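A single protein chain has been removed from this complex, and every other one stays in its place.
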Amino acid sequence: MTDMVETLIYQRPESLQMVHTHYCPGCTHGVAHRLIAEVLDEMDLRRITIGVAPVGCSVFAYNYFNLDFAEAAHGRAPAMATGLKRVSPDRIVFTYQGDGDLASIGAAEILHVAGRGENITVIFINNAIYGMTGGQMAPTTLPGQRTTSTPLGRDVEVHGMPLKMCEVLSQLDGSAYVVRRSLHDVPNIRRAKKAIRAAFEVQQKGLGFSMVELLSSCPTNWGLPPQEALGWIKDHMLPAFPLGDYKIHPALSADEG
Amino acid sequence: MTLELLEGNTAFAEAAVRAGCEAYFGYPITPQTEALEHMARRMPELGRVFLQAESEVAAINMVYGAACAGVRVMTSSSSPGVSLMMEGLSYIAGSEVPVVLVDVMRGGPGLGNIAPSQGDYNQMVKGGGHGDYRPIVLAPATVQELIDMTCEAFDLAEKYRCITVVLTDGNLGQMMEPAELPPMRAVRSRADRPAWALTGADGRRPNVISSIYIDPVDEEAFNRKLMAKQAEIEANEVRFREFMLDDADVAIVAFGTAGRIAQSAIRAARDEGIRVGLLRPVSLYPYPYARVAELAKQVLAILVVEMNGGQMVDDVRLAVQGRVPVEFYGRMGGVTPLPDEILDQIRRLHALGGGEGAR
Partner (left out) sequence: MAKGRILIEEALCKGCELCTTVCPKDLIQIALDRFTPKGYHPAILVDPDQGCTGCAICSIICPEAAITVYRLTAAPARAAA
């Protein structure tokens, strides 16, 4: 009989600080943070990576990651990341942005980093609502979805339809890797991690703009317990924001992510 | 001395290059676009960073990012574009990263026109963006001063970890004058960048650059730190020039182009026997309050001349504290006053009792 030894299978990544976060219980920001940290550890990038935090629930992301970090004004993270990356092309630069930060106030900045093919990675947390400010409509809020600024449900006659950022940004020549994944169950979280890894590899290879949109939950502002919130992603967000690979640079192998 | 005929905008851009500026992010806006165009050609030649951003909002945030990396970085713009940068400037001030801005003022408010003005004195000198902060503001009146002050701006920004603004107008941006550029200064290596810079947490604890102080007590402590820094700047960095002030009965206080035009008027007035001189503030922040106060003990009246509706005049009145009359003459909307207009004002003041025998 072979000897059996107890092996460490998984522990908290080094790229996360050992601190309690302020995120709500069950909020998938924690999952997204963890996946990014795991990827940075596995790719041994922690020491050369600089993150740019948004304004939103993840405004204090710099307290949670164990990396050099800058705090950007609302929506401006892609521009800050551009400045950082252009003067430090050998560093890995990523932004972490929510739906208001990226698709509302930051719409010009995200369009242009993709258009320029900026060699940065954007992690886009789409939970169809504004979390930090207490649950207002986001550009990605679904038709009929109740928020504090659409108390009767999002009326598309007034507010239009939700913005599909992967679909938009993948149209640009500078985009090298634009994919949408979800964090609503374990198989999807696994796929999300692979996509995050692929996105950072795209940056390493200098192929252009990479973005991973992650369908995420907001239990508190959706008014749902964590597990039901994940179910809401599956039932309501997947049809509106189809998962998939929207742009894959030809230099990347077909089965990445 | 190797004097060349240089256009203001091109001169300040090249001066920045010579000062070791490593990155320039900007957006076209008249009357300073020549600076962007010069940088577009020069920076890639030298292997440095140039990018035309999608807007001034983006530009100032790119500057912010690069400044966080610890490199010498600048942008330039004009009044409406600078308004767009105010959010970014406040964040930069709240993060204490060094940044240089050249503001080539034009007629306003709103879209206004592309003619020169001094209409953004209040905006720039009193901070501009939200919150309690003051950038250092230098006001050149010649292309040579524009060159020298742009170079100095980088040193001041780094010395105090603050924003330094070179505040000028379309006259200076567009005019051509003989001037000398300084020798090329090498760009700093990454190893020599400041300890606080974001360069990757390799062998050290992570650096975080943020303007957030969520606890009001901490925010106040940070603001006190900024105030202390300002006190140091006010003690050390006041700059002004004087012209024929020693025996003056009447003083003109004017900055930049207005000051330069006033000099011509003063020469003409002197020919008529009027003892008038010029105090030309060069640092608008820190303002030479002490010198103006001192001047108020010497002269019988002060005339402030500006290319706006009356902005710096408030700072003069603050220093004078009612001791002597302070009159204002201004042209607005992009109109540049002629020496004769100022001469008329000097004569008027002199006749009102600012002259001989009036004491």
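The letters A and B name the chains in turn, as written, and every chain counts its residues from 1.
In this section, a contact is a pair of C-beta atoms (placed from the backbone, for glycine too) under 8 Å apart; a residue touches a chain by one contact, two chains touch by 3 or more.
Worth saying up front: this structure is predicted, and the values here are computed from it rather than measured.
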Chains in view touching the one left out: A
Residue among A:Ile189, A:Val202 or A:Leu243 that touches the chain left out of view: A:Ile189
Selected residue (touches chain absent from view) among A:His29, A:His112 or A:Arg197: A:His29
In chain A, positions touching the absent partner: 2-13, 16, 20-21, 23-31, 33-34, 37, 185-186, 189-190, 225-227, 230
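By our rule, only the chains that are shown with their structure count from here on.
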Chain A and chain B: spacing of chain centres that average the CA atoms, whole Å: 41
Of all residues in chain A, those that touch chain B in their complex: 46-50, 52-53, 59-60, 62-63, 65-73, 76, 79-88, 91, 108-109, 111-112
Complex interface listing, chain B residues touching chain A: 22-23, 25, 49, 51, 53-55, 57-59, 61-69, 71, 73, 87-88, 91, 95, 190, 198-203, 206-212
